[in-house]
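Excluded from the complex is one protein chain; the other protein chains are retained at their positions.
Per-chain residue numbering starts at 1, and chain names A and B are given in the order in which the chains are listed.
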Amino acid sequence: MADLMDNKVLMAFASYATIVVSKMMFMSTATAFFRITKKVFANPEDCASFGKGENAKKYLRTDESVERVRRAHLNDLENIVPFLGIGLLYSLSGPDLSTALLHFRIFVGARIYHTIAYLLPLPQPNRGLAFFAGYGVTLSMAYSLLRNKLYL
Amino acid sequence: MADLMDNKVLMAFASYATIVVSKMMFMSTATAFFRITKKVFANPEDCASFGKGENAKKYLRTDESVERVRRAHLNDLENIVPFLGIGLLYSLSGPDLSTALLHFRIFVGARIYHTIAYLLPLPQPNRGLAFFAGYGVTLSMAYSLLRNKLYL
Partner (left out) sequence: MADLMDNKVLMAFASYATIVVSKMMFMSTATAFFRITKKVFANPEDCASFGKGENAKKYLRTDESVERVRRAHLNDLENIVPFLGIGLLYSLSGPDLSTALLHFRIFVGARIYHTIAYLLPLPQPNRGLAFFAGYGVTLSMAYSLLRNKLYL
């Protein structure tokens, strides 16, 4: 057990995974921030403190800045879940430390840049390239894992 | 290998994670239940047994109780994915058993309460507090992990 976390690749994975997941969790806070400052809610009980009855209902609406954060959040889920699953198994498969670090660093950098490009927003292809950089890293770990440890 | 699951923190994490993930899976069943009892579908092939042609198309619609379950389900995904990723790595980092149990218990309790508060619904801030309790637990594990095992 102590041995497991003495493994440098697993320690590095734990650090980068925790950073990128914390970044993903920040999207919840950003959504809540825009919902409250712009008074844009999805549930009647959420806007009860802004008015009663018909007066509150007008806040049950959608807003482009809220939807943008929500799309960025969903894109994070769609890409960080594969990184967590494949990345952990890849880390346990005994890869070279420097190769593993390169994968983790590009992925985390790409996802942070993806969020910046989505929220500002930056013109394309900024967001597209950030997406494909992260996507490619995960596929590269998947390929490495299946080549070394395939057992079907 | 046997050693790994003899570790009490990891056994506790496995138990709590399995419970909270099973709870999340229940949301799929709840969505299907509301879709069928209220005849509210997203795909033409799903309502083929309720009528033919134009008659079936009227069931391609949205409904507030279905959308509410779907929002609760997505919120679960957004919060339980970080718990699974960070919680597993935290469990492997050798935390104190009673501290770890406290984290797992608050998280699972908060997410169960969050679902109840979302589906009934309970007035705010019930759901908001449940969200932040779970969110805080995950951030606390992330902080503990990065403080002890940072390797970048």
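Methods note: contacts are C-beta pairs under 8 Å (C-beta built on N, C-alpha and C of every residue); 3 or more make two chains touch, one makes a residue touch a chain.
Only a predicted model underlies this, so the values are computations on that prediction, with no experimental measurement involved.
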Selected residue (touches chain absent from view) among B:11, B:102 or B:150: B:11
Residue of B:40, B:66, B:80 or B:141 touching the missing chain in the full complex: B:80
Touch residues of subunit B, complete complex, unshown partner: 1-2, 4-5, 8, 10-19, 21-22, 24-25, 27-28, 42-43, 45-46, 48-49, 73-74, 77, 80-81, 84, 88
On subunit A, residues whose C-beta touches the chain left out of the figure: 3-4, 7, 10, 68, 71, 74, 77-79, 81-82, 84-86, 88-89, 92-94, 121-124, 127, 131, 135, 138-139, 142, 145-146, 149-152
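We take it that only the chains that are shown with their structure count from here on.
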Subunit A and subunit B, separation of their C-alpha mean positions in angstrom: 16
